[in-house]
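Contents: one structure, followed by commentary.
Omission of a single protein chain aside, the complex is shown with its protein chains in their original locations.
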Amino acid sequence: MIAALTKRLGDALLSVALLVTLVFFMVYATPGGPAYSILGVHASPNAVAALNRQMGLDHPVWQQYLTWWAHLAHGNLGYSYTEHAPVASLIGTYFHNTLLLDAVVAVAAIGLATLLGLAQGAYGRRLPARLIGAWQILGYSLPTFFVGTVLILVFAADLAWLPPGGIGGETATAHSATLWHHLILPAATLSLPLTAGLSRFFGQQVRDEYRQDYVRAAAARGLGPIRIAFGHVLRNAARPLTTLIGMMVPSLFVGGVLTESVFNYPGLGWLLWRSALEQDYPTLTAIVLLIGILTVLGNLAADLLNTLLDVRVRYD
Amino acid sequence: MNTRRIALAVCGLTVGHARKARARALVDDLSFEVAEGEMLAFVGESGSGKSLTAAAIFGLLPFGLRRLAGSVHLRDTELTALSERALRVRRGRDMGLVFQNPLTALNPSRSVQAQIAETYQVHKGGTRGAAWARARSLLAEVGLASAANGPETYPHQLSGGMRQRVMIAIALACDPILLIADEPTTALDVVVQAQILDLLTRLRQERGLAVLFITHDLALAAARADRVLVLYAGRAVEEGDAARFFRAPCHPYSRALRDAIPAIHGLGGRLTEIPGLPPGPGALPPGCRFAPRCPSAQDDCHQTEPTMRRTAPRCACLHPSLETP
Partner (left out) sequence: MAVRGWSQRYMVQAASTEYLGVVLMLALAFFSWIGPTLYAHDALAIHAHHILSAPDTRFPLGTDALGRDVLARLMRGGQATLAIAFWASALGLFAGLMYGMVAGLGPAWIDRVLMRLLDALLAIPTLVLMIFFAAIMPLDKIGLATLLGLVSWPGIARLARNETLAARDRDYVRAARQVGAGHFYIAHTHILRAMLPLVIVNATFLMADMILGLSGLSFLGLGIQPPHASWGGLLNTGAGLAVIGSWWLIVFPGLAIFLAILAMNMLGQGLLARLNGEASP
């Protein structure tokens, strides 16, 4: 078990190392290079060369690559020329906002998906299950940016019940009093496709479980449908769900980029979007790297959680 | 035997498709009784309606099937008149069900102690501690000392036979009147099979439990049960005392079943097989259902459907073999 855990951790570390390398070469292979994005496309070659020298971009590849690692090891993610701040400190607040939004969304989506999936699985092929199935296809075919825009149109512009965006404070910091108010629409938007996808996957798991003998056996010893669903089926059907929740991390960010942009919610996705529009390389690179590492960690966490939940787990 | 109380009385039970009126009944006008302390064996090929009968008694027919007629009395209670909620209370409390495959009939992610205790607590209430104590004593009763005294045990830690003992312990958790064992030993090897059947025999003697033993194995039925009921294509074709039945079956189908059993000592003699297949869903031959495969079928067998004889030996055949053993 210890050996298997070390192997799993080793895999994760290797993935992170490859990721860091990959991102380095993505930046390195950029036509024009970072200097152009800082100085503008029409900068004079002399100015570009000077800046390249200043940033160490005239060194050989392997040297730049080592510097890249050294900087990362010290938590140095670069300096944002558009925001005039070190990227590491810049990302902090935005990351915090994203975590807040994602936590709300994750709780809502997992809770709803569990209920919907259980209902869908329990009803087998009967009408309620079919209706849930149809809703799921619609749910994850709806683009978040469309849903978000329509929600703003209805609830912010027409009805004026909720704010159209932002978080009610300075760009990246919020007043806690109005924060929840500002979270409702983005969270609803981001939850929709996630709930649809999760509940579909989970519903299939549940349906498979309901075909098992132990469900019939549980009914035969007088257990009610609620107890069977939550006490017996849920536990067995949820095992693959933990893996899926680990894989949810990237979809949260993907949905997050679009949702945060629609609502001007100052999170990591919004920052990614702004830095892409302003060609703020260091920030862009740091966010890509951060998202990659979070994904690897998410998968790792899901695996570990599975080991804890599953008494029958076997390592190969 | 007549002095004992009747535990289960099934009368005219008919099970068919809920929506398709024209499709044939899968269990057709079936009547039988099981007394307390008695073991009745249900014998038949797969698809003959054995397991559906069990499901109908429990009110747990698969989606799309329905009880079309008939009544089920458990002691004095008419089960078919109960609401789903009231029936649920009876399941597991007054009647227990043991499944064919003990590998899949236990929830893999909960300990066997918890699964027994849950059943007890749902029906009898009481504290968790009392339910667990009950679970441990039941495990001891079915011969699983390690699980009875040891730490929490999960199904994957047990062998097939041990799991079947757990299933029996669950079925017994609330001292039921009736135990239905649906092919309880089919998935087990021969030695374990005998142990499980010994356990069932002991339990019904000690507890006065009525047992409905569903099997396709006629030899097993004859060796273990008090009485045997043979089903063919959803209909009872013969019923009687196990010893008499095995010596002198009166329905040609029963005879054919008996002759298909390989005898351990019978070096001579070929095994006879039954030609053809039982009728599929939908298509039923006119007259006797077994006539197309029957070696002694006569003309009238293809026209008239036989009814069960009212006197012993009870069988549903126009030309029964009534030799006295």
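Points worth noting:
Each chain gets a letter, A and B, in the order it is written, and its residues are counted from 1.
Throughout what follows, a residue touches a chain if its C-beta (ideal position, glycine included) is under 8 Å from a C-beta of that chain, and two chains touch if they have at least 3 such contacts.
Source: prediction; values computed, not measured.
Checked against the full complex, the candidates A:L9, A:A85, A:A103 or A:L138 give a single residue touching the omitted chain, namely A:L138. Considering the full assembly, A:L19 is the residue among A:A4, A:L19 or A:L72 that touches the omitted chain. Among the residues A:I152, A:I167 or A:A219, only A:I152 touches the chain that is left out of the figure.
Although one chain is not shown, part of chain A still touches it, namely residues 14-15, 18-19, 21-23, 26, 30-32, 37, 125, 129-130, 133-134, 136-138, 140-143, 145-146, 149-150, 152-153, 156-157, 164, 250-251, 253-254, 257-258, 261-262, 272-273, 275-277, 279, 281, 284-285, 287-288, 291-293, 295-296.
Going forward, only the chains that are shown with their structure count from here on.
With centres defined as mean CA coordinates, chain B is found 54 Å away from chain A.
The touching residues of chain A, when paired with chain B in their complex, are 124-126, 212-214, 216-224, 227, 231-232, 235-236, 239, 310-312. On chain B, the positions that touch chain A within their shared complex are 58, 60, 63, 88-93, 96-97, 99, 101, 104-110, 118-119, 122-123, 154, 156, 167, 170-171, 173.
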